[in-house]
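A single protein chain has been omitted; all remaining protein chains appear in their positions.
Labels run A, B and C following the written order; every chain starts at residue 1.
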């Protein structure tokens, strides 16, 4: 089936894809780490800084008014993109990590007590492990883990017994950044909600690939990063249901998150401001809004089709390499392919691919427990965006073969 | 005395200053809220996104390597600008508010116990009040306040008695954002250190105006925001002495701030990474580095002289307006002039100045306790950067007169 | 006059002014016609706290119609409430509940008021409609 995208046109939107490294055309296959930015995002940020840069919310003057409108407009774009019931359920954060820490801290301090537990999964990114470890330690709670099988698929049959009445929150990833597994979020949410347990989804590797409808999922919290969905660095999103966000204490204190302050008593502001202390990253939010506009203009459908083709083609072509082993073999997958070559350290392979202009990632991908599970030091990971091409995958395969010839 | 700056040349560096609002030339006097960005900062960010955008630290490929070097180079620029002993004492944060929250949370959870206290001042920004209120409440500690006099000057004679052995930290502002007062930070630090109490300085309104040498000051922590020193939004700095940062527990958990993770036990990374969880704002850090280069290229000396002239001229010219009252009359001052016109609500005046193209700020400037102290609902605040001109001050004065004629 | 006639009159009046300073002078002028709230009603329950200025609003229900009195500490805000009251005061709860206020947009205020002010205007309108709705149910009992 042909792609719906005019790939040359699409690639022209991303100036960085034209870069040369070591005199060779860049083949950028590290989109799981961060995506490149379309011109429209850069233009929106530049327009902001050259035409209406200003602090927001408290300003009486026109620039401040324009900046405030644009900032709030971006919030609405995010809300529409994830189909939030209210735009004030969208909190701008620094990124996924910041958003998860916010929930771990605020939800944890309110609802987590000694003897309680938080349930995560065996394939979480460190950002969805460590914040929970920290708050569990502080509150005397324990961290429990939904195990996975050798294919990198969660063992859902164990879920009912794990969801006991000590579990105060389930937090797990929609798409694994090291295995590519798409988890059955709807089913997990259904079961958790059946026991009145709220669910947080780490959507860092989903939001750019899969439609995420927070109301259809009935999910309680989701977190994602702007920089992984073609937006700027330093901005991310926490979505939370109004009832939870209202019930939770604020996370950081400062300007904008308060209604009134005296030295004795402070009254907190309403949503979303209660969770946005200090000058927000207005330019980041505007850039993220532009990124979402861009994704909408391409169409998430078209993106999904293109990426699915790349993934299938990549799996097929890589499979032809002698001694290759895939880490993660789920049926439902997205975005990334993790692999190892027999007898070759992933780091060595990554370095020799780099010297051929091919950017992949090697290592534990911030999912050390996944590596321990498979008993490996790390993997090589190629991760795709819709702007990648089959030719780039061919170059990857050729590059791996050339490197392997040297390394073995 | 003539300025050392070629003002036309300097203004050409800031494209936004050429904006028109309501068809009138913009007069931007809201620099205390946020500063405009020079072309070199925008260019550095653009170069990053079009030439080497990548995630940092963990990447084996060239883009990641370049991004990492540039990110760490910016850290060194910041360290040099504040004369930190080690660049790893510079932690990149979202801004001043984020930095203060980090210290309140990490220092507070380690050192603050029931019955202890934190000492702040009467002229703090909400960002240097609320985080301390929150941690004090959590730890059963109390928040104490160094009072000020009617001129907006801290009553240092009361300091010795306030610095009792229950005080675990003093945190106060270098320059007041609503009064313009420059506080005697050196003297406060000397007295606090005499009693072995560490000191945090909120340098949000100092770093762009006054040389800040952390070693000469012997200060334990300082915080500031990139967007107030001609850098991008969404990035800021916490400086902390190595011994404190090493002793404090981490703040947020996630990728990059760990050495190894298992579900049972996590070993934290060394400085500065221990305090930088998740993908950092690489573009923001690079922009901040470029902003510091820019400030160095103009020269902080030249900036100080130019701003001092603007301040003196502004005070002199504004004083000629009938019924004007200055809020804050310290001898040592910088950056901002707060004032009220008899019988006129600051908000009304701000709105009519805006309609003449003059951007000032009105309200409590996130320092409500200062407003309570003076028994006023807010002030009008004009705040200067070195790129402002005496002509702009003349326009401000004329604009106030025109507005007053309508409002009285 | 109907609510819409009141609005059209204001719109017409504002068409005389092209400069924003003149428009504001007019707003302030209209503020002088504001039926001031009796000081005894300046109580917390009647306070609509804005970010920068405060409004006190008090409704009276008489002969099936609502009459508003109000005050503010800021003179432009006073002008804005005065316009709102001019438009809505003296009408039935049902008319007020159903009113669509287009004059703010038409005279260009929506885009030129500071966001705090337009939020303030919105809360004011919301408050007035809430009172109207309350009197409506009271009436229908």
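Note that in this section a contact is a pair of C-beta atoms (placed from the backbone, for glycine too) under 8 Å apart; a residue touches a chain by one contact, two chains touch by 3 or more.
Computed from a prediction, not measured in an experiment: that's the story for all the values here.
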* To do: Just name the one of A:138, A:293 or A:348 that touches the chain not displayed here.
  => A:348
* If the missing chain were put back, which residues of chain A would it touch? -> 22, 344-348, 350-352, 354-356, 362-363, 377-378, 402, 406-407
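Everything that follows uses one rule, which is that only the chains that are shown with their structure count from here on.
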* Asked: What is the chain whose Cα centroid lies farthest from the Cα centroid of chain A?
  -> C
* **Centre-of-Cα separation between chain B and chain A, whole angstrom** => 31
* Taking each chain's centre as the mean of its CA atoms, how far is chain B from chain C in angstrom? -> 39
* Asked: Could you say which residues in chain B touch two or more other chains, in rising order?
  -> 22, 347, 350-351, 354, 362-363
* Asked: For chain C, which residues are shared contacts with two or more other chains?
  -> 51-52, 112, 114, 116
